[in-house]
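Excluded from the complex is one protein chain; the other protein chains are retained at their positions.
Should a chain be cited, it is by its letter among A, B and C, assigned in written order, with residues numbered from 1 in that chain.
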Amino acid sequence: LDTFTVAGKTFSSRLLVGTGKYKDFEETARAIEASGAEIVTVAVRRVNLSDPSKPMLVDYVSPKTYTFLPNTAGCYTADESVRTLRLAREAGGWNLVKLEVLGDQTTLYPNMPETLKAAEALIKDGFEVMVYCSDDPIQAKMLEDMGCVAIMPLGSLIGSGLGILNPTTIRIIKETVSVPVLVDAGVGCASDAAVAMELGCDGVLMNTAIAHAADPIRMARAMKLAIEAGRLSYLAGRMPKKSYADPSSPISGLI
Amino acid sequence: LDTFTVAGKTFSSRLLVGTGKYKDFEETARAIEASGAEIVTVAVRRVNLSDPSKPMLVDYVSPKTYTFLPNTAGCYTADESVRTLRLAREAGGWNLVKLEVLGDQTTLYPNMPETLKAAEALIKDGFEVMVYCSDDPIQAKMLEDMGCVAIMPLGSLIGSGLGILNPTTIRIIKETVSVPVLVDAGVGCASDAAVAMELGCDGVLMNTAIAHAADPIRMARAMKLAIEAGRLSYLAGRMPKKSYADPSSPISGLI
Amino acid sequence: LDTFTVAGKTFSSRLLVGTGKYKDFEETARAIEASGAEIVTVAVRRVNLSDPSKPMLVDYVSPKTYTFLPNTAGCYTADESVRTLRLAREAGGWNLVKLEVLGDQTTLYPNMPETLKAAEALIKDGFEVMVYCSDDPIQAKMLEDMGCVAIMPLGSLIGSGLGILNPTTIRIIKETVSVPVLVDAGVGCASDAAVAMELGCDGVLMNTAIAHAADPIRMARAMKLAIEAGRLSYLAGRMPKKSYADPSSPISGLI
Partner (left out) sequence: LDTFTVAGKTFSSRLLVGTGKYKDFEETARAIEASGAEIVTVAVRRVNLSDPSKPMLVDYVSPKTYTFLPNTAGCYTADESVRTLRLAREAGGWNLVKLEVLGDQTTLYPNMPETLKAAEALIKDGFEVMVYCSDDPIQAKMLEDMGCVAIMPLGSLIGSGLGILNPTTIRIIKETVSVPVLVDAGVGCASDAAVAMELGCDGVLMNTAIAHAADPIRMARAMKLAIEAGRLSYLAGRMPKKSYADPSSPISGLI
């Protein structure tokens, strides 16, 4: 069986999904179920996790069924991120976290110096850190050397849906680090997800591509299948590319 | 249920596969089964369909289970093609056929004038013609007007594995004709197949991408899922592409 | 000197430009001058070539300075095209012509069967035919065999500015035919023009990219330089592409 292990826990789904941007928690729950995801990220600064007088995510998406991955969406400094995750750990006991320190509100591109600083502090503090980062193979290696348990480079800007803009750097990161590499951000449609997997990545995390599709539930199913298809396509070893058809074989051109 | 109808017959799989280029008929049979295909193309000039002293395709891939689609692989003129399909009809009773008239042995690009001529003759002769053609929207429309039951433009050269080189023309063909549009030739990996479906095509026909993968059976499964993923992704209506992330929404950037 | 010969006439500029879509004839003239073009195409059905009471192109763009290439823009059948060019020959004595037979008003994609028919008739009638066509290597070869003096495949749809969508087919056409190959239609900016030349093409014909730029005169100069740059880049023989930098050389990485 083709499984995927991060921080000692083994999962059979390689699709991780966000919980935001949906119409309501019911839609969130149905989309997540359709996606087959086992890990869901939660923006702990934004999602209501404690006030029972308002709708609560946990009533729709059960932490017993899914591995909750608290993230630091909306944090722009190492300090903010570390503080946010400490509070999350106190509240929910979560130790496996997704760190993201953003550079600015326009691009949501990662702030790498603050990301490195925050990762160091969090690891020292006992967290297991999956880390959103730029597609920089050198800094990806630094994050691994520091002890991060997964490297999560962006395919393109968060919420852009532009796909994997630079397959070369993603592939180099995958060849450089030993911990799982998950493309985080940028996927817009099923073929984008398949491309990420065909590059050899261990998984993909997405939110907007599903939540902002015209039909999120159907897109969640599309993404589930695309991740599996891309993974199998990678494992199967694709045919070589040729500029011209090869007529030398007696059955060339036979379709 | 999302089905696909050609020449009055309805299919649930949108993946059509070739039967050539495999190690042996056993591998052919296993790959086809893994692909979930319901229609298989057969190069009637090359495959042994009548001499029981040699291995026969039909002993491995049953015409009772699969719709056999005789094709004219290896034909370079309208005459050859028409003759080949008449013989096939006499031998196997096949009326639904795939016409391909190739331009030369180097590129295997379709010869469109001969293709138009052959299509006309075959339709007059009572055949139901699915037709391999260039990605030319005007000639695609001519083939439909003539009575072809499916238009099958190449994504790139047969056996090249270069994917869908010109998505614009494929999309225009799909918007122009009413009969099913199937991408035929060029797909090399799962994401290519998903791209074809996301353009709105009704299906994909492939052979080399599966047969020449390092592990054809696994690639066949990859392709099955990729076709389903791409179809769902198309139907679900993808998120809009944005150059920049949009920070105006209160939950923007939440993943 | 790197010249380019078509129908026995030698030119030093490899950029051919249209004369339509400008604000007025004065702008047309200035843009053409800036482009360095020696051949200009003229839509003989649309441009006033005979009524001296209205502005006339020839008063701004002199047929003594430029080789006028009458074209059949707006013709949708072989008959119309042939008739149009016969009238043009009677009026202006032009024998070297650009044939274009369009498929429909929406895409302006060539109608290839009508194009082949018209080319045959025109050549029989003594014309020297440069021919706008699809990027189909087989039909390109037919047009050459028939006697066309230049093959002019589209890079993408007329007026689309999408660039060279399928470099593979353009390259195959160039490797297949012996007469000059000129990319006609699709170029939107300077880099597109350079790409066409780097594929080995003999020249490029454009109109909208210059006429609909914010500053047509400046874009005309850009295109002049881009054509020269692309040609030199092709002749110079580009460096090989590498997935990774090669550190084995003692001066690798030295910039």
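Note that in this section contacts are C-beta pairs under 8 Å (C-beta built on N, C-alpha and C of every residue); 3 or more make two chains touch, one makes a residue touch a chain.
Just so you know, these numbers come straight off a predicted model, no measurement behind them.
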Which residue of A:26, A:59, A:104 or A:125 touches the chain not shown here: A:104
Listed residues A:7, A:165 or A:217, member touching the removed chain: A:165
Of C:18, C:36, C:113 or C:203, the residue in touch with the unshown chain: C:18
For chain A, the residues touching the chain missing from this view: 103-104, 107, 109-113, 116, 134, 136-139, 141-142, 156-157, 160, 162, 165-166, 168-169, 172
Touch list for chain C against the chain that is not drawn: 18-21, 41, 43, 46, 71, 73-74, 100, 102, 105-108, 132, 157-162, 184-185, 188-191, 193-195, 198, 205-209, 212-216, 218-219, 221-226, 228-233, 235-247, 249-255
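Operating definition for what follows: only the chains that are shown with their structure count from here on.
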Residue-number overlap at the chain A/chain B interface, same or different (half cut): same
Rounded Å distance, chain B centre to chain C centre (Cα mean): 34
Distance between the centres, which are taken as Cα means, of chain C and chain A, whole angstrom: 47
Centre distance in Å when chain A and chain B are each reduced to the mean of their C-alpha atoms: 34
Contacts with two or more other chains, residues of chain A listed in rising order: 243-244
